[in-house]
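Take a look at the following structure, please.
As you look at this complex, bear in mind that one protein chain is not there, while each of the others sits in place.
Coming up: subunit A.
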Amino acid sequence: MAMRVAFRCLTANFSPVLIQRSRPVQISASRLLWKANPAQSLSTASRLSTALKFTDKHEWVRVEGGIGTVGISKFAQEALGDVVYCGLPEVGQKLEQMEEFGALESVKAASELYSPLTGEVTEINTELAVNPGLVNKSCYEVGWLIKMTIDNPAELDGLMDDCSYEKFIKSLDE
């Protein structure tokens, strides 16, 4: 556990260019870490740990093969409560960074969603129409919201990595 945390913090110093050059990640970060050859583990971990980037609006984006998958963080889904409806954009819709692209309705409120990047929507998670609770049950995996192109990769630099996001959440409680 401690080793994983150490790797994640180290990656804060790694250039995002590393992500662009690496081959697309197919399986979850944690599994690959354990399976990787110890000699290669540092670079593998760095590629995977920087894969999840966070906004201060509690959305995350995972970059795989030039496509960003977007969802909301565990912190966000806990604050939201049970999601009863996901209002998502259309495929093909162009989004600017920070532009409102939809809303999640829970018993608490309608919470707006803000695009972490500039790009075009390539896919929306149609499962959520039938099972909006997936956002609560599996916010990082099957509860993803949209996939989009990344028109301006430099925008990723401005987003928080795992470590920074954890610190950010802690600061909100103060």
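Everything below uses one rule, namely that a contact is a pair of C-beta atoms (placed from the backbone, for glycine too) under 8 Å apart; a residue touches a chain by one contact, two chains touch by 3 or more; residues count from 1.
Following the convention adopted for this analysis, contacts and distances are computed from a predicted model.
Mind telling me which option in "RNA polymerase Rpb4/RPC9 core domain-containing protein", "Enoyl reductase (ER) domain-containing protein", "Lipoyl amidotransferase LIPT1, mitochondrial" or "Thioredoxin M1, chloroplastic" is what UniProt lists for the chain we can't see?
"Lipoyl amidotransferase LIPT1, mitochondrial"
Using the document's definition of touch, tell me which of A:F101, A:Y114, A:W144 or A:Y165 contacts the absent chain.
A:Y114
I need the residue numbers on subunit A that touch the omitted chain, in ascending order.
57, 84-85, 87, 103, 105-112, 114, 129-130, 172
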